[in-house]
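Shown here: the complex without one of its protein chains, the others still in place.
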Amino acid sequence: MIVRPRPTFLQLFFVMRGSVVPRILPQIFGFALYSAVILVLARRFQVDLSAFNITPFGLVGVTLSIYLSFRNNAAYDRWWEARKLWGALVFEIRNLARATTSLIGDRAEQRALLMEALGFCHLLRGQLRRIDSKEDARAFIGDTVDQAGARTNPADDMVRRMGRRANARREAGTLDPIGFRILDERLAAIAAIQAGCERIAGTPLPFAYTLLVHRTAYVVCLLLPIGLVSTTGWATPLFTALIAYTFFGLDALSEELEDPFGIEANDLALDGLCRVCEISVFEALGETPPKMIAADKFYYS
Amino acid sequence: MIVRPRPTFLQLFFVMRGSVVPRILPQIFGFALYSAVILVLARRFQVDLSAFNITPFGLVGVTLSIYLSFRNNAAYDRWWEARKLWGALVFEIRNLARATTSLIGDRAEQRALLMEALGFCHLLRGQLRRIDSKEDARAFIGDTVDQAGARTNPADDMVRRMGRRANARREAGTLDPIGFRILDERLAAIAAIQAGCERIAGTPLPFAYTLLVHRTAYVVCLLLPIGLVSTTGWATPLFTALIAYTFFGLDALSEELEDPFGIEANDLALDGLCRVCEISVFEALGETPPKMIAADKFYYS
Amino acid sequence: MIVRPRPTFLQLFFVMRGSVVPRILPQIFGFALYSAVILVLARRFQVDLSAFNITPFGLVGVTLSIYLSFRNNAAYDRWWEARKLWGALVFEIRNLARATTSLIGDRAEQRALLMEALGFCHLLRGQLRRIDSKEDARAFIGDTVDQAGARTNPADDMVRRMGRRANARREAGTLDPIGFRILDERLAAIAAIQAGCERIAGTPLPFAYTLLVHRTAYVVCLLLPIGLVSTTGWATPLFTALIAYTFFGLDALSEELEDPFGIEANDLALDGLCRVCEISVFEALGETPPKMIAADKFYYS
Amino acid sequence: MIVRPRPTFLQLFFVMRGSVVPRILPQIFGFALYSAVILVLARRFQVDLSAFNITPFGLVGVTLSIYLSFRNNAAYDRWWEARKLWGALVFEIRNLARATTSLIGDRAEQRALLMEALGFCHLLRGQLRRIDSKEDARAFIGDTVDQAGARTNPADDMVRRMGRRANARREAGTLDPIGFRILDERLAAIAAIQAGCERIAGTPLPFAYTLLVHRTAYVVCLLLPIGLVSTTGWATPLFTALIAYTFFGLDALSEELEDPFGIEANDLALDGLCRVCEISVFEALGETPPKMIAADKFYYS
Partner (left out) sequence: MIVRPRPTFLQLFFVMRGSVVPRILPQIFGFALYSAVILVLARRFQVDLSAFNITPFGLVGVTLSIYLSFRNNAAYDRWWEARKLWGALVFEIRNLARATTSLIGDRAEQRALLMEALGFCHLLRGQLRRIDSKEDARAFIGDTVDQAGARTNPADDMVRRMGRRANARREAGTLDPIGFRILDERLAAIAAIQAGCERIAGTPLPFAYTLLVHRTAYVVCLLLPIGLVSTTGWATPLFTALIAYTFFGLDALSEELEDPFGIEANDLALDGLCRVCEISVFEALGETPPKMIAADKFYYS
């Protein structure tokens, strides 16, 4: 995630970090070159391209704008829902920490349960990013991570472990039914957050949208220079490049936001969010919390 | 459901799986042919079609774009809500598994209740897809499936069975009122998910929308070549085909997403989601879970 | 509500059931005729109508499309929210049935409470559709329906009756506080559903929208032929009729969906939803449920 | 709030009640007159206004339509959310009535608490409409209204009074903890509704939107006749008036809906909603309820 002050007018055109331009340079230059070729050929061979004027592009443009707009909104909603889920995880961990330190008398037991909660955060992050986060989790739960890692769904296993721990207290009679219910509600909320994240990570936008958007965008950009050349003459490559930039720029950004758990520049700062959870847990336990993760050139991992 | 890496530029135009193109080929080629006929007739008989110029299509295009855009959004919302409901089912099953293994001491009873939960998932899937899923459910609940299957609503019967089981424990005094309430809340949430899915499966978008969209789209595509022919000449069939592609492509996709429980390429992977539930239940019981279902050429059933 | 397979290309233009065309035929033919008159007059008297060209219609069209699009979305949202409320009623009735058969030991008392719930469904349906549904309710609650019907809000009275019944069990000591709370939550949810339905039924979209949309649509359709005649010549009536169809078609559909509890072709199938509740209740009681209501030429009442 | 049958074609142009036209007549006639002056001057002095053609208005129109559309949606959402909050108040009052008559044995105490609830409704209505509603509340709570009225937030004071009453029962041992919790949840929900209403009443849309919309609309309508005059000639005042109508009509309606608690024609019928609460409370107490408030020429106050 990029957090930075607004660039000035001149910076604006040279900022690369967080921009989608590097990813769509092939399209921009490709279509500019292609339309330059069309322009030269049309001029040299005096081809009459007036049939390909810009009129019908209006109707196609309306439909393409529906596609692009829909896809952008859907992708952003996924990104923002993912952020909401992790924001909810932060306060559920805080609530769990407050409830645990209140309701479970035994300090070692408190600490063990909350360390499992931190282990859950790191294992979930690993599952969502499809990276190995076992070593991060090991710092909190030790070798338990190996047993959890052997399961199909390690994060789910951590929630079950916390549930068993709470149940053990209930059966030992040191946790009353209402107290057990409070802890159980927290764990249910955490399980809901996990399933929500898995839903976003595992279900991309219907593939047919990608096909519809790309095919239409490519066909429009292929036909456009032929339509423009009789009207805009030598400025055709410039306009084609500009239109390709706006189409494929929005498209590339939608694709980046569609999977919000990645490690690209506009993805969510899951490392930082895990650290926020750690700080809350350690402060609730009265221990020294770790420092927040600093940005690397405005980028938070 | 299709999950696959982004196709390259060349692949893009040849991907068929998950594309709506095969379904709308008749429209694309039909209108291309039709406009070629218009073109030839107009040229041969020197018909003056200037009255049918493209100007009034702007206003019609605006309204048609409202229809298409609305229908697409509504269909996608249904699809995504259906996915959310099944995502919620996953975590409610997980919560039920955690609560059951905690609150119900008797292991055989635990297992029986959770097997009924898996039976519920498969029976619900069968009802939504309008297929016979009894054999899948039988693997978990045995011949109970025949009694449930005799009911008007087999899945609803499974929820009632789980309720009776929980109530039997309560009456036997082995489940305290708060514990019963925790299980009852899980079952209430599962019943809510079922009713939500039935709502989506049983209530299509108002039929009048389909009529409005199709009639307008057909009339526009029928008039369009007559309007275009005096402006775009021999390129008319190309543009008509392109516009028909964008109109009917979005329309076909909306129709596919409108009923998200089907087995078409862009429908939800209910088989896989049932398997996710199975894995969580068997891991909660400490038994060996089945493997995830693999994709068949990027397609998850 | 219409549920039917997609009509074929030819059927498409002859389907009347569920279509809004019959309701807007006066507008379509009226404006076609009107523009034919304009056309003839302009030709005969050689009126110069070039001042009324189509240019300014672009700006008006943008605003009109905002109106139509907004009104359509708002009307559909009301329709879908109404459907959600009745979907929620289905699962609340199911939950109530499960909770009642668990928590209330006395079978006669169980049955009485659930029959009141079915009475509630039918009385609510009557209130929303502004029809007399007392006879449908009488089948379940007998002459109680006359006492309830004497109240200003009969459905609300049924919820209070169920509440009194639950409270009587609590005071008799046969229902523990947690059990009473579970039933009370179900009744609270049912009361919320009723208030939600009353909100939709009693609060139309602000009347000023109807005026704005209709006035603008009529003025545009009155001016349009004058603007088109110099451009589209003899095709003017055709285009005017097409544009009137798209404007008034969406408008008529919005009006139909705005009050989703009516008995028009696109309104909700409240009869069928009441029957779904009946089936769930009778199956929960272990009695033979009634059959689902069949469609009458694709129409569910 | 206006509830009336759809006006006929002829009525449509003469309905004034509920219409925004009276409020924007100055703008409509002002701009018509202004463009007539432009027209006369341009004709008389043969000014060449072709530089001011309509082309650039397309781009400005797109942005203006974003503003108008956004503002309309935001204003309607506020109006509908306000309606939802009052709908929620209706069922919370009903739930409170049902819970109170069940859980509080003493009839005088039941009545006192429910009268305070009705006092709350009327005091809240007064605060939202910025009118003095003490006399309406006095009918239910007598002179308590003077003590409450002396507080900064009288409605909030009523909720606290109900809370104290419930707590007194709890401390007296005639209300068990679960019963207290049920009443407390109702009061918490009522407090949430109040805060929601205060939020809408106290936080207008950001003022900068009003400035952006009005400034752009005025500048467009000032430049438009100059742009139209060379194209539409003597029809310019007509089109200018039509466009001013569509711009300022939507704008005036948005402004009216933005503050949904007022007493303008399209505002919410708070008097009627308070009466609905009264009816439910008196029927729950078994007393004769008052009559619904009748409409005054389709207008509900």
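Before moving on, here are some points about what is shown:
Every chain is named by a letter (A, B, C and D) in the order it is written, and numbering of its residues begins at 1.
Keep this in mind: a contact is a pair of C-beta atoms (placed from the backbone, for glycine too) under 8 Å apart; a residue touches a chain by one contact, two chains touch by 3 or more.
The model shown is predicted, which means the values in this text are computed figures rather than measured ones.
Here the missing chain is touched by one residue of D:Met16, D:Ala108, D:Ala208 or D:Ala294, and it is D:Ala208. Only one of the listed residues, D:Leu41, D:Ile131, D:Ala192 or D:Ile263, touches the absent chain: D:Ala192.
Those residues of subunit A that touch the chain absent from the view are 1-4, 6-7, 9, 12-13, 15, 18-21, 54, 57-58, 61-62, 65, 68-69, 72-73, 76, 79-80, 83-84, 87-88, 90-91, 94-95, 97-99, 101-103, 176-179, 181-182, 228, 231-235, 238-239, 242-243, 245-247, 249-250, 253, 256-257, 265-266, 268, 279-280, 283-284, 289, 292, 298.
Along subunit D, the points of touch with the absent chain fall at residues 50-53, 55-56, 58-60, 62-64, 66-67, 69-70, 74, 151-153, 156-157, 159-160, 163-164, 166-167, 170, 177-178, 180-181, 184, 187-188, 191-192, 194-196, 198-199, 202-204, 206-212, 214-216, 218-219, 223, 255.
Please note the rule applied: only the chains that are shown with their structure count from here on.
Between subunit B and subunit C, the centres computed from C-alpha atoms are 24 Å apart.
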